[in-house]
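With one protein chain withheld, the remaining protein chains of the complex are depicted in position.
All chains are identified by letter, namely A and B, in their written order; residue positions are counted from 1 within each chain.
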Amino acid sequence: MSEVSSHAVQHQAPTGFIRKHVFSLDHKVIGKQYYALALVAVVTGMMLSWLMRIHLVWPNAPIPGLHFLSKAGAPGNVMTPEFYLSLMTMHGTLMVFFVLTNAPFAAFGNYFLPIQIGAEDMAFPRFNMMSFWTTFLAFVVLMAAFFVPDGPPIAGWTAYAPLSAVGGDAGPGEALGQTLWGVSIFIFCIASLLGALNFIATTLDLRAKGMTLMRMPICTWAWFITSCISLLAFAVLMPACLLLILDRVAGTSFFIPSNLVISDRLQPHSGGSPLLWQHLFWFFGHPEVYIAILPAMGIVSHILINSMRKPLLSAKVIIYCMMGIGFMSYMVWGHHMFVSGMNPFSSLAFSFPTLMITIPATLMTLIWLGSLYGSKLRITAASLFALGFLSMFVSGGVSGFFLAQPAIDIYLHATYFVVGHFHMVMGVAAIFGVFAGTYFWFPKMTGHMMSESLGKLHFWGTFIGTYCIFMPFHYLGLAGNVRRYSAFTDDFLVPLIPLHKFITYAALFTGAVQLIFLFNLVYSRFKGAPAPDNPWECTSLEWTMPSPPPFDNFGGKHPVVYHDPYQYGMTNAAGGDYIMQTSPEASPTGD
Amino acid sequence: MGTTAQRPPTVTTIRPGGGSGGGVRPPGPDDGELKALSEPRSEPVRTGIWVGLAAIGMMFAAFTSALIVRQGSGEDWHHLVMPRIVLLNTLVLIASSLSLERARRKVASYFRTGKKDRQEALRWLYATLALGGFFVAGQFVAWQQLRAQGLYLSTNPNSSFFYVLTAVHAVHVLGGLGGLLFVIRRLSAPVAALRRSSMDSTSYYWHFMGALWLYLLLLVWIKL
Partner (left out) sequence: MGKLFAVVVVVIAIASAVPIVMHTWAPPVDISTHGHAIDEQLKDTMVEAGISFLGAQLVLAFFVWQVAGRKDGPIKTFPGGARVMVIAAILLVGTEILALGVLGQKAWADVYFTPAKPDALQVQAQAGQFAFYFRYPGVDGKFGALHPDKIDEGNSNFFGLDPEHDMDSRDDVVTGELAIPVNREVHLLMHAKDVGHSFYVRELRIQQDFVPGLDLSVHFTATQTGRYEIVCTQLCGLGHYNMRAYLSVLSPDDFDKWMKEKAAQ
C-alpha cells in the first residue's frame, strides 16, 4: 500500500463494507467486533452449562436434538459422561478466554480507552485489527473441536498434563480435539499479546494535552494495568502451549513422565514433569483471574462515580490497589497446587501473599462502600449492576479466605466450593461489570438508548438468579461434593441431589432472563430512543462527542483536558453539578 | 489532516501520516492555558518496541524455567554436543548487529544533515539483511547436523529444548528481517519515507535478538 492510500485509509472513513465493518482499522469497530465475539461465546458457553446442569440432575433424560451436536457423545440424545467432560472443558475455555478476557478488557477497552485519553485511534491500528482477527481464528479453531470425529477435549480448561499431553490413549477428545485446544489457546496468546502491546503504547503515548496519567478515568487505568498483566501472563502461557503441542504431535516429553501405562499401552515418553505444566499454566492462570476482574472494577468505579454524583473517597487508592493486585498476582499461583505434591513449605510461601491480596481487595471494597455514604445515588440499570458487582465481589471474595489456607484447602480443594468461589468473583462479578458497561455505554456506542425498564428487570432476574446458582455451590463444597463429576454415584453425594436440582432450576431461570438482555440489545439498537451526547451527565471525554462518535472520534479537533474525571457534586457549575474534563472552568477542588 | 506536520521537525523527510505501525497521533493544539501539560509526546513505536521486547523476554524466561524444572524432573538429561556451525552463526549475528548499528548512525546523520546520500546507509542495511539471512540459514544447517547425529526433536529433552529455543529465536529473527525489509523499502523509496523511530526500533529489536542469542548460547552451553 502506498503512503498516500494508507493515509487515506486512516483519516477518512472507509466506504467499502469490508473496510468499514470487517477488516476495519477503527478501534470502535474492533471494540464492537470483540463484543460481538464475546456475545457469541457467552451464549454458547451458557448453553453448554445448561446441558451440563440438566445432565447432572437428570442423567438419563434425553435432551432433544443433542445428538446433532455429537453423535458419539449423545447416542439417543442422552449425554455420555465423556461428553459431559467435553462440554465442561469447552464451557470453561470459552468463558475464561473468549468472554472474560475479551468482553470487559478487549471490547470496552478498545472502544473507550483511546477516546477517554483523547486519541483518534489506537497506537497501532493494524495490530489492533490483527489481534481481533487472530482472536477470531482462535475461536474458530476451538469450535472446530466440536466437529472432529473424536469430539472436543475432556481435560478441563486447565488441561492438566499428562491427561492433556499423551494423545488419544487418554480418552475421547484427547486426540485431535485436545490438539485443536492447544493450537487455539496458542493463537489466542498471540492475539492477547498484540492487544496488550497496543493498549500500553496507546496509553503511554497518545494522551491528549493535559491528560496526565492521574487524570485518566479509573477504567482507563484498569485497562492499562490489565494490559500490563496480560503482557506477562500470556507470554508464559504461549510457550507452555507450544511445549504441550509438541508433546502431543512431535513425541517430546516435556510434561509426560516415564512408565505411564495408558489404555494398556506403555507410553513412549520419559522424564517429563506434569507439575511443570501446572506451574506454567497457573503462572498465567492466576493473573488471568485479575485480567478478568480488574477491567470490571474499573468500569464499575467509573459508573459508580457517575451515578453517585460525587468522587470516590480516593481514586488514587483504587488505582494503587489495582496495581498492587496486579503485581501480587504473579506471586500466588501456587495456591492452585496445594495438594499437587509441591514442597509443603512452598505451599505456605504461596499462602501468605494470597492472603495478602485480600488487603487491597478489602480496601477497594471499603472505598466503594464508604463513597456511597452521603452521595446522591441515581438508580439506573447500569448503577444497579455496579452495585450488584459490589455485592458479588464481596460474596465471592470472602470464600477466598478459605481457599488461601492450605490446611482448609486439603478439605475444600476440587470441590464445588472452589467452583462457587471463582464463578462468583471472576465470572459473575466480571460479567456484572460488562452488563453495567453495556447499559452505560450502549447509547454512546450505537446512538440509541437502551430500555431502562427491561434493563432493571434483567438486573433483578440476574442478581437473584446468580445468587441462587452460586451460593449453594459453597454448601455443596462444604459437604465435600467433588467437582467435574458427570453423575453423583458416590453414596455421600446422593443426599445432595435435591440441592443440585435447585441449582439447575436457578440456572435455567437465570439463562432465560438473559433473553431479556439480548432482546433489549437488539431492539434498542434499532428502535431505541435517540441518545443525546451525554445522557448520564458524565465528565469523561467519550461524552463530549456525538453518539455514536464520528470516525475520527473528535472530528479533527484535539481535546484539551483541564480536570480529572471526578468533578461531580458542584453546586454552581455551568452545566449542572459536574464539570467536563474538557471544560476550562475552574474547579473548586483545584483539579 | 496532517498529523506529523505540526510536530517539532525531528524528521526532515515529512510524510503525510500513518507510519511505522500506523499510529495516528493528535498533536497538541496551542490554545488553552494548561495547568499541567502532559509529558512531551513520544512515538508509540518507541514504546511499543520495548513493550514487545519485554514480552519476548518473558517468554524466554518461561522457557528457561521450564528447562530448569525439566532438567530436575527426569533421569534422561544427556548433554549435547553443539554443532560447530553455531559458533560461526554467533559471529555472523554479532557482525549483523554491528553493521546495523552503522546503518542506524548513517540514517541518523542523514536525518540530521539532510544529505541526499542514503546509499551508504542502504548498503549497511543490505549487509545486515544478508548477515541475518546467513544466520537463519546457518541455524538451519545446525539442525541438519544435529539430525545427522541422530538427534531429533523428540530424542531427548536436551535436543527438544535445543530445537525449540533455537527455532523460536529464529522465528523472531525472521520477524526482524521483515522489519529490516520495511526499513529498506522506506529508505529507498524515491522520496525517502522512513521515520527515525522505525529505524531505531528495528535496530533495538535486532540488537535484542543478538543479546538473546548470546544468552541462549550460554544456556545451551551450560545446561544442554
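Following the convention adopted for this analysis, contacts are C-beta pairs under 8 Å (C-beta built on N, C-alpha and C of every residue); 3 or more make two chains touch, one makes a residue touch a chain.
Computed from a predicted model, the values in this text were never measured in an experiment.
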*Pick out which of A:61, A:366 or A:529 touches the chain that's been left out of the picture.*
A:366
*For the chain left off this view, which of A:274, A:334 or A:511 is in contact with it?*
A:274
*Sole residue of A:36, A:214, A:250 or A:339 that reaches the chain not shown, by the stated touch rule*: A:339
_Touch as defined at the start, partner being the missing chain; which of A:170, A:201, A:382 or A:469 qualifies?_
A:170
_Using the document's definition of touch, tell me which of A:179, A:198, A:301 or A:486 contacts the absent chain._
A:486
_Contact set of subunit A toward the excluded chain (per top definition)_ = 80-82, 85, 154-156, 160, 162-163, 166, 170-172, 174, 256-264, 266, 271-275, 308-310, 313-314, 317, 339-341, 344, 347-348, 351-352, 355-356, 358-360, 362-363, 365-367, 369-379, 384, 387, 390-391, 394-395, 398-399, 401-402, 405-408, 410-411, 413-415, 456, 460, 463-464, 467, 471, 475-476, 478-480, 482-492, 496, 499, 568-569
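One rule holds for everything that comes next: only the chains that are shown with their structure count from here on.
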*Contact footprint of subunit A on subunit B as seen in their complex*: 1, 15-18, 21-29, 31-38, 41-45, 47-48, 51-52, 54-56, 58-59, 61-63, 65-66, 69-70, 72-77, 153-154, 157, 160, 164, 168, 193
*Mind listing the subunit A positions that touch subunit B in their complex?*
3-4, 6-7, 9-11, 25, 118-121, 123-127, 193, 196-198, 200-202, 204-212, 215, 231-232, 234-236, 238-240, 242-243, 246, 250-254, 257-258, 270-273, 275-276, 279-280, 283, 552, 554, 556-558, 560, 562, 584
